[in-house]
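Heads up, the thing below is written out as structure tokens.
Removed: one protein chain of the complex. Kept in place: all other protein chains.
So, subunit A:
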Amino acid sequence: MSSAADSNSDGRRNRGMLKSYYTQGENSGDKQFDLDDSSFKPDQYLDFLLKKSSLNELMHQEEEIVQNIRSLDSEMQTLVYENYNKFITATETIRKMKSDFGQMEEEMKALSENMDNICDLSSSVSDTLQQKRSGIRKLAGVHTLLQKLQFLFELPARLKKCIEMEAYNQAVRYYTRARAVLNQYQHMPTFAGISQDCGSIIYELGNALKEKLRDSEASSKQLAEYVDLLLQLEEPADSLCDEYLISARSRVDEKVQELEDVLEDNSVDILEFVDIGCNGVLSNVSLLVVAYNDMFLNRAKANTELDSIALQKVSALVKEILHKFFELIQKRVQLEKQTGDNAILVRALDRFHRRLQAMNKLLPTAELATLATEIVYNAAKDRIDHYYQALTDHLGHCITDIRQALAAPKLISSNLDENSSTPLQNLVQTSVSSLVEQIKAVLANLQAFIATDITFAMKSTFRRPFCFDGVREGLVVRFLRRMLEYLNELCEKPSGPATLLLLLSKLATILEESTIGYLLVLVDEQFLIVQEGDVQFTNPQTLKDEAKAAAKKLLNNYVRLEGQTLSHMVRKSVETRDWLNTIEPRNVRAVMKRVVEDTSSIDSQVGQLYDDMEEQKKDRGSDSTKRSASGLMKSSKTWSFTPSTTAAVLDNSAFMTNISKLFSDKIDIFSEVDASRASIMTGIIKIVLKTLLECVRLRTFSKYGLQQVQVDTHYLQMYLWRFVQDENLVHRLLDEIVSSSLHRCIEPSLMENSVIELICERG
């Protein structure tokens, strides 16, 4: 109660103080009327109240004040009481404390006394023990020294024992502990002895360890341990590297040997072989490298110089081993040539490539990835070369087939009238399509190399050269080139029937027109080859041009060859006949019939492959006789004057023909021909007729000789005109032949045209 009042009054006072603080100067007048304020003026307040308030209010005010006074009084009372109470309690407590402190002081005093006693005692004890303690300390020192000495003296024996027990680890630990001491006191004879003993033992130990190291039976882990021990024995890390590498090498070599042994084994396919190789050789190499890294490279007290040497060593070794390994792989891959299946090869290569990829992370310096890609690329290239060879062989077979087919008599004697069957055309078509099929098959096979699930196929270092340099340029373009080259070679040194040249020229034409373009597009599509700016691409057009040139060359050579064959026949027939002593012509000479026959058969052959360019410019059927007759009429007109004129005029006719020649073009005999039937035939016939002309000029004729020539030429004219483009050309040549033989005739008298016609029509 008292406390409450207390706090209440406190609060009020405080409030008042705060209020006075804040309201100071504001309304100091009011403070005078505040009962709680210190500057309260009771009189003024009273006056104020009296003046201001009504009675009622005054009453009320009075009442209130009384009440307040009363409550304040009671509050005061309570506070006083309370404080008194407290005071009393405090007095009591103080009194109690006073008595307690008295006790405590006594105890403290006792304690102090005891402490003094203890101090005294302790100092006395310490004094007494002082002397003995130093003695003991000395003794303890001597003891440990002796122990160490003992250890040293026992060391050789211990070491021996350890070695006997093969506890190399222990031995090395002992030795390393003693080594420093031994080295330090080496000048003293006893220690020198021990040192020597230990030295020799340790040397043995070292040897034993090295022996173990060389032991091929030991596992890699053991090896690592031995090497570690040897390193602790301060063997030079350098030579240890070598030792270790040699021993590791021997084990890898074993694996390589194993691999080599299966190399020739046909029952092991390439996939298996690569597996064996990867598991045997590559795993071992990885183990070797890992262990080596642990032992020599990743050591705490790393010596960078030594490290680099060690790294070099291992790289060199790994490289060497891998080279050997790669060689084997390559050999094996090369053995694959015989088989046609790429899938297994590619899978094997892929596996190999992946494994090496992994190895690469282990030993980045050896550039294994590049090597691996190289090997794969080489393998791919080998395949390509192999296919190229196969294609070339196939080409050879095709040509041989064609040769054989040509040698078969049914083809040669094939009749033109059986229009549906054009065996030559078929032969060309089959050859071309078989070649194309072959190339397509090869391409399909090669696609295995760039299948999406093959890792190396995704590498740009492989893919681009493979697709571009390899397949496109190296295989397809090269093969096409080779083919054209072959055709050109055939032109230079013609062998076999002339028809072969004709046929091959058609083949080259087909190549030019469709096959080359088709194949190159096919390759580009299948191998996703995109033209890039700076790369040297073989343009399909250049190949086409080459093919066109080859076709032309072949055709020209065909014409030349056929022409010369016929020429030879004609030349022999003219040279061997005695034209001065010949009977009156009754028949066309057999050789001319033969020429016409051969020409027809050549024409039918050519007709199977090459069309007439102009559509049927000559009607080969009905009015041929009429045409030939008219042709003859035309040509005979020129000569019909000569027999009646004198010999002088006859000689002048040479002059006349010269004049006529001035107005006509020169005839190129062995000239280029177009790829049309008529052009080809014209070419051949020109050669034959020119030969006849030249041969006639070398002979001398009698009257009947001349007439025989007349008959022959007429016969030729009758049958040859329909083969050629320009009839006049044949006529001109025939004119020259007859006029030349007229010149070479000792008694020039021509035969009647009607008689000639009669003889010719008779056969």
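Annotations
Just so we're on the same page, a contact is a pair of C-beta atoms (placed from the backbone, for glycine too) under 8 Å apart; a residue touches a chain by one contact, two chains touch by 3 or more; residues count from 1.
Quick note on the criterion: contacts and distances are computed from a predicted model.
Its UniProt record calls the unshown chain "EIPR1-like beta-propeller domain-containing protein", which is the correct pick from "EIPR1-like beta-propeller domain-containing protein", "Origin of replication complex subunit 3", "Small ribosomal subunit protein uS9m" or "N-alpha-acetyltransferase 20".
Of the candidate positions A:Ser54, A:Thr144 or A:Asn581, contact with the unshown chain belongs to A:Asn581.
Along subunit A, the points of touch with the absent chain fall at residues 564, 567-568, 571, 580-581, 647, 650-651, 654, 658, 661-662, 666, 668-671, 690, 694, 697, 700, 702, 743-746.
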